[in-house]
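This report refers to the structure that appears directly beneath it.
Left out: one protein chain. Kept in place: all the others.
For clarity, chains are labelled A and B in written order, and residue numbers in each chain start from 1.
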Amino acid sequence: MGRKLLLEHVNVPGIETLEVYRKMGGYSAAEKAIKTMQPDDITEEVKKSGLRGRGGAGFPAGMKWSFIDKKSEKPRYLVCNADESEPGTFKDRYLMEKIPHALIEGMLVSSFALGAKTSYIYIRGEYFYVLRILEKAIEEAYAAGLLGKNIFGTDYSLDVHVQIGGGAYICGEETALLESLEGKRGNPRMKPPFPAISGLYASPTVVNNVETIAAVPHIINITGDEYAKIGVGRSTGTKLISASGHINNPGTYEIELGITVEEFIYSDKYCGGIKGGRKIKAMIAGGSSVPILPAHLITKTANGEDRLMTYESLSDGGFVSGTMLGSGGFIILDETACVVRHTWTLARFYHHESCGQCSPCREGTGWMEKVLHRIEHGHGTMKDIDLLLDIAKKIEGNTICPLGDASAWPIASAIRHFREEFEYHILNPEKVKDPKHFAHEPFVSSNVENA
Amino acid sequence: MSKEIVFSAETLEVVNKIIKRYPEGRQKSALLPVLHVAQAEFDGWLSSEVMDYVASILLIKPIEVYEVASFYSMYNLKPVGKCLLEVCQTGPCMLNGADDLVAHFEKKLNIKVGETTKDGMFTLKTVECLGSCGTAPMLQCGADYHENLDETKADVLLEKLRADNKRSRYC
Partner (left out) sequence: MAKVTIDGVEMEVPDGTTILNAARSVGGDIVPPAMCYYSKLEGSGGKCRTCLVKVSQGSTNDPRPMPKLVPSCRTTVMDGMVVENITSPEVLEARKGVVEFLLINHPLDCPICDQAGECDLQNLGYKHGAAATRYEEERRTYKKIDIGDKIKLHMDRCILCYRCTYVADQVADGDRCHGIINRGDHAEISTYIEKAIDSDFSGNMIDVCPVGALTDKTARFGSRVWFTKPMDAHRDCENPKCSGKVVVWEKGEEILRVTGRKDAYHEVEEFICNTCRFEKKKVSDWVIEGPRHINNKSVISANHYEHLKDIKEDIEKYQKQVAANINKA
């Protein structure tokens, strides 16, 4: 345990430059792939590796690649989703900022595998300074003949461009991203058709997350079979986790999938335990969209088994007692945190980020935020709690894209596990007036006591 | 605005380079980056005249620009202060003191969120998650992220911005 692939050389001085990156073995996978492998063999290796989409959905990457329409006469595109905007998630930013060539090399290998001659990296608008880092890296790669015409002396040519966004979480949804890349509003498209058939400019397109693409050269280096040996079951390989909230060492960590949640939270190698030695109250394991879990369900599943950092173990118990690995945005709330306030800020986030195209999300996210705002500020009524659950239920599954679900799950799960805290707000409006109400006098729920 | 709305030759070159990234006939793809360039060039916001100018460069209808510019949160459709302070307030930042930070700025600058100081120096804006959760609380001013902020660091930052007296810009 503890094997590093993506971040193995992150502390090597100058690793952001092409020179040092190559010294550490960079672009050897690209050379191997382009000079000695057939595109389909690369897809095959990625399939064997079991690599799953690292953006949040966890869809097998090799399978996604194999859906691309090869009969189409239109150009094919690889688009990298660097629109990292899920609250709690900042791993792609870290990787691009520290080792930009890891992404460029991944783009090169993946584009070759897919037969793409032009590829785009769509990065969120707020990451302007990261855009500059990527542009510099791309310039270096062009100068060294690693991008452009006849790469490694073969007849393969590739152009990579970076597109900057304008500030919209929804563009992390792959079809909204494509709309945005075409210079339009980030309204998700109806599916089908899926991007693999009709994506960017109605051409066959694969959209992959930064971390997914950056993992591909490592798979080529060590082979898919070796990669699949890391991890547990269908959770193969390593994963970047960005940890934040009330922990001693917030930051981005590369873990082997399969370490225990307990180790991740309490080991000094990772989060280093809860700030100020306080009690843990809740965990959001995979970005703000995934269900929040109370203390007694964090390190153990409902069956009493150790909870692991894997897709399967985190979702053990379904939404009743489990959550999701999602994007790896790991947020810890300690006993001084107010779950209601935290949930309200997330509701406000989804309200702010709804594209407004379909009615349940457009109207429902705003409604939920307003009700939560009232509860948090001491103006709620008991029937508001069930109202929230009902609104969430009527959004979930009924929208064009997953933003509807993403807005509903945090609220439904917070009420599921912390209902008494919502009730406390309604019954004690005077006590919740101060925004930091529980910082002075933690609300002791049965969940915290059980921990 | 007294300035004539035309990109400088230098900027026009940048814009043309951006347009070349896309296949022929797909120049609308350049809209988001070009709007950033336009915002930086014309005082940090997009007037309808500026947007019409961008439309004329990309050969699209003005409404297509308005639709896009008003969709994304980074385009200012009204004038803003010289330095736009965008304080993150979502979940993890809230847990680590974003509320206090916003309150501090409001007091220190004597304005409310969404307002601009009388001298036109600062506009205070709250924003949603900037992907800096591990270094919370934080704010963005132009392309720069200012992280792990507390009241003292915030004051130092304000002083520095005031002394530099430069317009904040993303690009």
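Points worth noting:
Assume contacts are C-beta pairs under 8 Å (C-beta built on N, C-alpha and C of every residue); 3 or more make two chains touch, one makes a residue touch a chain.
All of these numbers come straight from a predicted model, not from anything done at the bench.
One chain is not depicted; across the entire complex it touches A, B.
Although one chain is not drawn, the whole complex shows that of B:K17, B:K61, B:K107 or B:K160 it is B:K61 that touches it.
When the full complex is taken into account, the listed residue touching the unshown chain is A:M190, out of A:M190, A:M382 or A:V444.
From the set A:F152, A:F194 or A:W367, the residue in touch with the chain omitted from the display is A:W367, counting the whole complex.
Summary of contacts with the chain left out: across A:Q38, A:T223 or A:S359, the touching residue is A:S359.
Counting the whole complex, the residues of chain B in touch with the unshown chain are 48, 61-64, 66-67, 70-71. Think of the hidden chain as still there; on chain A it touches residues 168, 185, 190, 351-360, 362-367, 370-371, 387, 393-395, 397-400.
Definition applied: only the chains that are shown with their structure count from here on.
Chain A and chain B, compared by their mean Cα positions, are separated by 25 Å. By the touch criterion given at the top, residues 21, 23, 26, 28-33, 35-36, 58, 60, 64, 67-69, 71-75, 89-92, 94-96, 99-100, 128-136, 140, 143-145, 170-171 of chain B touch chain A in their complex.
Residues 75, 84-90, 93, 118, 120, 124-129, 132, 161, 163-169, 180-186, 201, 242-246, 250-252, 284, 288, 329, 331, 333, 337, 341-342, 345-346, 348-349, 352-353, 355, 435-436 of chain A are the ones that touch chain B when the two sit in their complex.
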